[in-house]
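With one protein chain held back, the other chains of the complex are shown just where they sit.
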């Protein structure tokens, strides 16, 4: 897995994510990006979770918003800041903030 | 015409505009909002121009971006900062920046 | 001029920039504005959450524990406590799958007001009735 | 470590915040970075414009006349002048109806490089080849 | 002539919406309208005096000083400003310092209110 992309917003303001090869890209949900792991808009989970097989979400940002890690979609791996540091150094070759 | 809404971005990050009554709302395109008056995305002008009958665009922001008022869609009235002040005081009862 | 009604429409989610939070703190200031006005003059904001603005106003927030800042939940409770009218768009809550039970109240603080969950048409009416509309 | 390749991907339009402009000014700094590095070490950014990032890079900009600031056009020309590789996504230009003729060159300043209009797949390749990817 | 109260929130040095606010305020004042500006959030950083005006940065002290000279009233949110480490003694002259109710009071007397809140 080559590129880890940080997503920090719920509304995606960028088309870039759709163009990245999901075979070489993982997603790290932080800040308001964690809503992708929590909400079912009109009953449906975020399309990000269908598209990318490796998805992380930051527990501190989930709890800041009054939500619980237990409410997170099963496909998402929840990590705290400490764990996120390991994800950045060990799970991807490079990272980027979209 | 009651509410004049400033649109300052090209990508619309808000659903609010779609929900406003076009019979009571006009649009003022400034900053990157002027791209709505200039671009034909995949050959089609911005849907804002179909939806709202009263649309203004700021000439200074068109020219800053290297475009010319002549390239503006015919449904849009081009004003400069001076004219915009009159639009704000005379054409709408209230204004808002979306 | 008497009372000036304002519609404060929050459409950005909490916890990104400051704008959506400033909607609440500015609304709270309606309590003290009379210091600067003539007798009988008032400003009355209605605080309305629509679109993505309904994100980040649910209860149980841990912003103080984690980031050391006052939570949006806490600001919202203060708004209720000082008798501001607070409206949250029902269609948007439904769309995001957020239930009314997840919204906070400030009963334990002695607030008489609660959050009004209303259709967007009600919020549009607040905008119509207001002299000024401010999007946050 | 020799040369470190970076892909600078500009996806925000010019003239909103500073980020998309800072992509160019930071790329330009590659000329002077050797002051701080060991002999033989270099950093080579490729400057790529994609999505909305292709907005605000066309020629004829009047930013200096109107707002008193250096135009993005001028920064872009400087990038060409110092031999940076600049790529603009063809699909995005086509989508927005911007023609290649509208893009500036810096021939009159003596630049040898010109803007490369390329399919997105070429830009994806730059990201693959780079050690670091920075989105602006 | 009318009165307009402008709120400038996360407008910042280098932000196009801040530039817009400054230019629009100047145009309205030139036409004889009364203009009151309220700075909150990150816009408050811009009241710091002794800014170096570089061509790469879209706004700065000189524009604010011109506005003040043209009779535009500018007030910064005191809490927001000191949170950014800028003290009243370091402020551009003639800028007022007050709390949020100043903004609401100026809204009360305004014919038009424009809150520029976009990030």
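In this document, chain identifiers A, B, C, D and E correspond to the written order of the chains, with residue numbering beginning at 1 in each.
Heads up, the rule we're going with is that a residue touches a chain if its C-beta (ideal position, glycine included) is under 8 Å from a C-beta of that chain, and two chains touch if they have at least 3 such contacts.
What you see is a predicted model; the values in this text were computed from it and never measured.
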Could you tell me which shown chains are touched by the chain that is not displayed? A, C, D, E
Using the document's definition of touch, tell me which of C:2, C:40 or C:68 contacts the absent chain. C:68
One chain isn't shown here. Among E:7, E:26 or E:41, which residue touches it? E:41
What is the set of chain A residues that contact the non-displayed chain in the whole complex? 6, 8-9, 30-32, 60-61, 81-82, 84-86, 88-89, 94-98
Interface residues of chain C (partner: the chain not displayed): 15-18, 21, 25, 64, 67-70
Need a quick check: the contact residues on chain D for the chain that isn't drawn. 1, 4, 6, 12, 16-19, 22, 25-26, 28-30, 32-33, 35-37, 41, 43, 45, 132, 134-136
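We adopt the following convention: only the chains that are shown with their structure count from here on.
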Rotation angle (°) superposing Cα atoms of chain A on chain B, nearest 5: 180
In whole angstrom, the CA-centroid distance of chain C from chain E equals 25
Between chain B and chain C, what's the gap in Å when you average each chain's C-alpha atoms? 28
Indicate the residues of chain A shared as contacts by at least two other chains. 11
Would you please write down the residue numbers of chain D that are in contact with two or more other chains? 15-16, 52, 67
